[in-house]
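Heads up, one of the protein chains got dropped from this complex, but the rest are sitting where they should.
Naming follows writing order (A, B and C), and every chain is counted from residue 1.
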Amino acid sequence: MELTAQQKQDIEAARSALSETRRATVPALEEVLYELIPVLDRGFVRVIDYMGDDAAIVQAARVSYGKGTKKVSDDAGLINYLLRHRHTTPFEMCEIKYHIKVPIFIARQWIRHRTANVNEYSARYSVLDREFYIPSADQLASQSTQNHQGRGDLLEGEEARRVLEILKEDATRNYDHYIEMLNENEEGNIIDESKSGLARELARMNLTLNMYTQWYWKIDLHNLLHFLSLRADAHAQYEIRVYADVMLETVKRWVPIVHNAFMQYRVGGVGLSAAALAVVKKLLAGESVSQEDSGMSKREWRELMATLEQDV
Amino acid sequence: MELTAQQKQDIEAARSALSETRRATVPALEEVLYELIPVLDRGFVRVIDYMGDDAAIVQAARVSYGKGTKKVSDDAGLINYLLRHRHTTPFEMCEIKYHIKVPIFIARQWIRHRTANVNEYSARYSVLDREFYIPSADQLASQSTQNHQGRGDLLEGEEARRVLEILKEDATRNYDHYIEMLNENEEGNIIDESKSGLARELARMNLTLNMYTQWYWKIDLHNLLHFLSLRADAHAQYEIRVYADVMLETVKRWVPIVHNAFMQYRVGGVGLSAAALAVVKKLLAGESVSQEDSGMSKREWRELMATLEQDV
Amino acid sequence: MELTAQQKQDIEAARSALSETRRATVPALEEVLYELIPVLDRGFVRVIDYMGDDAAIVQAARVSYGKGTKKVSDDAGLINYLLRHRHTTPFEMCEIKYHIKVPIFIARQWIRHRTANVNEYSARYSVLDREFYIPSADQLASQSTQNHQGRGDLLEGEEARRVLEILKEDATRNYDHYIEMLNENEEGNIIDESKSGLARELARMNLTLNMYTQWYWKIDLHNLLHFLSLRADAHAQYEIRVYADVMLETVKRWVPIVHNAFMQYRVGGVGLSAAALAVVKKLLAGESVSQEDSGMSKREWRELMATLEQDV
Partner (left out) sequence: MELTAQQKQDIEAARSALSETRRATVPALEEVLYELIPVLDRGFVRVIDYMGDDAAIVQAARVSYGKGTKKVSDDAGLINYLLRHRHTTPFEMCEIKYHIKVPIFIARQWIRHRTANVNEYSARYSVLDREFYIPSADQLASQSTQNHQGRGDLLEGEEARRVLEILKEDATRNYDHYIEMLNENEEGNIIDESKSGLARELARMNLTLNMYTQWYWKIDLHNLLHFLSLRADAHAQYEIRVYADVMLETVKRWVPIVHNAFMQYRVGGVGLSAAALAVVKKLLAGESVSQEDSGMSKREWRELMATLEQDV
């Protein structure tokens, strides 16, 4: 990801403009505000704005008149309680806004989270940049043989080489043809005066799904945590997980108490079904258990035993 | 609305705590931040936090790297265009958070706007304050004879006196009985040690609908404008309109360009149906028109003629 | 809850009108369609309409061309998998519409679930019926001494008698005064020709929060299950739980496979935090554990031990 001189200057200008405010302010997040945090080969995450902090959650939960609370330890106790018991509305009282650059096939997954506000760069209105995602060699995985929607071993040798060749050549050619059809280069200059140029809203259909797009994306903390619990998870596709990982770090800067509770109760926690709970109780009572008697499917049983680190 | 000494002190402390921020900041709104703006006899609106400004809408619409834009006049042109053509997503990029005190029967209308985030003071958890709404004499209206859900002329004399008497006596008595059933006064002290006290989640059912409740209410600018277009409107019930009016003033402080466009295209604008547009064209062409030929109902016709200030 | 002759006749007419349809149809739910299922002393739940069935979830998950699938056992396997892994969108493909009569103080909790569609009976437009909720003696509980928002032991003797007396007298008096202020009885006739009558939108403020209101409430299955997981839960207030219990029975009629999965993975399941999982592993390994070393709060520890039926 290379920024133009103008873009660098715009970011620098935004970073250096300081104001006084009476609002809840979080120095650790201010530190990285507007900065470009690289993700994948040409993508990024930038924090553009935020509203609220850990104390704002407590303030809303208590519908209080003042700004903060007496003791940080009390705040942590209440926040843990709220998160644990899924009292979600106080977490909606914090809001964050990102600027994101992401490949289109990942943007299509991302947009399924409907509770965010989005402004995407318009390819009806503007010409897209020549930027597409090519996986690094250590991400060039085969289809999983166990999981219909996961990855297996890495491709090697000639097969890997051929895949990279295809991805690069096709994205490049299709972009070249996009420019040719537009009859307009990336700087917005007409290429051939004798031609009319295809409408942008049509020409874009020739682009490949690994082209990068970008958007402003704004969401409240509750819905962000939900997004992160799904997308910073081992089952998520690698190419979205790396964005979620970076965003989780911004959450840590922003609301450290919430981040801590989230790691404890969501990321590090597990859910047990009624049948799984019955198995755990039997194990604790020293009784024998088996998949056949448990009412669980083989896959559920395997997952439970892995979770409990049992060799049954 | 009288604040306790503690509440006043909390507000003052919040107002006097200044921080440095890199975020978009609006001095005119900072001026009133946390301050209590009185509404009705004991209600209020307080602005607690905000995200974004006029420029943030332009920034999101353009998915730009920098903070602001070149010229304010360009911003106004783009914002007018966006509002006029109902390109609503850039307005979702601004967010505001209020602390509101409002009678329950109005809160029940208000909550129907589902796109906001809400934390309400819990009467399962806490004892409600002895505060209820009594209309002023100039709002004691009779049922409209023309409109099934509107107000007509003011009540007068004995009838007005009796209504006020009922409202005050019933709200007071029911609150006294609420406290008696709780066996706990407003300060949280037990009244009669020989009694158990009814659970708060039950005792509250004896309260009247003019009791005040309060909540933190957070919403994006697009949805706030939608709320205001319905609730700052002449058809809205007076008791919610006064809140909307006050909030519209905070919008003017916060995003003056948007406020101006909103007054021009929403508040001051009108919608014409296909039939109404046909009537306007005929009038402009000097042709004769009549309700009977227009395909409009009598009420629609009357409203159109009033809008056009025509005496047909 | 007593229906008028007209209401009974309307329900009977709706029940007896049969049509032919190509849509997914569920005979077990059709059986109770439009019927009034009583809840509390004067409330009810009525199923008015529904869209989809168990197979419709599978159909949507597979984006298939046909109506059903081959085998019911496959459907159950897929539905279990979807619910377990929180793939929630296929459950949104089923929809149900209820007609509900519920006390206002419970309606205020209920409406906090923002993902439903609601049409409430309007007290701006119409006169409310003389119907209010009075708890039965076995629900007249004191405030819990352990839980800030729960119930403790039942009130007894004189205290219980006095509470019921207050609730009945205040609701009755306030309703009588509501009618007096309206100057219009329940049948819509003017009481005193010399009076104007207070506007309905104002008079309603004198009513108590245990008055019944009613609404049409429509929701998709995913969001309904979320509602039920919170409201059919032991921590929910009794007066909303009884509605959730009745609605859970309608879910069982409607989508029995989903109901079964819901009981297994949500209602009967538990969530373990990272710390709780570590404790379980230690217990299974025969190691000693204590609250102090666990990183859990005393309350969390107590709850975990109760869940595991451990006497530590």
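Methods note: a residue touches a chain if its C-beta (ideal position, glycine included) is under 8 Å from a C-beta of that chain, and two chains touch if they have at least 3 such contacts.
Model, not experiment: these values are computed from the prediction.
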Consider the whole complex, including the chain that is not shown, and state which of A:I11, A:V47 or A:L155 touches that chain.
A:L155
Which of A:N80, A:T208, A:T250 or A:S273 touches the chain that is not shown?
A:T208
Residues of chain A touching the missing chain are 103-105, 108, 111-112, 114-115, 118, 122, 124-125, 133, 135, 139-144, 148-153, 155, 159, 162-163, 166-167, 170-171, 173-174, 177, 180-182, 184, 195-202, 204-210, 237
Considering the whole complex, not just the chains shown, which residues of chain C touch the missing one?
3, 6-7, 9-11, 13-15, 17-25, 30, 33-34, 48-52, 56, 59-61, 63-67, 89-90, 92-93, 95, 97, 99, 117-121, 214-216, 218, 220
At which residues does chain B meet the chain that is not included here?
77, 80, 84-86, 89, 112, 230, 235, 263-265, 267-277, 280-281, 283-284, 297, 300, 307-310
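Quick note on the criterion: only the chains that are shown with their structure count from here on.
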Taking all residue numbers used at the chain A/chain C interface, answer same if over half belong to both copies and different if under half do.
same
In whole angstrom, what separates the CA-based centres of chain A and chain C?
34
Multi-partner residues of chain B (each touching 2 or more other chains):
118
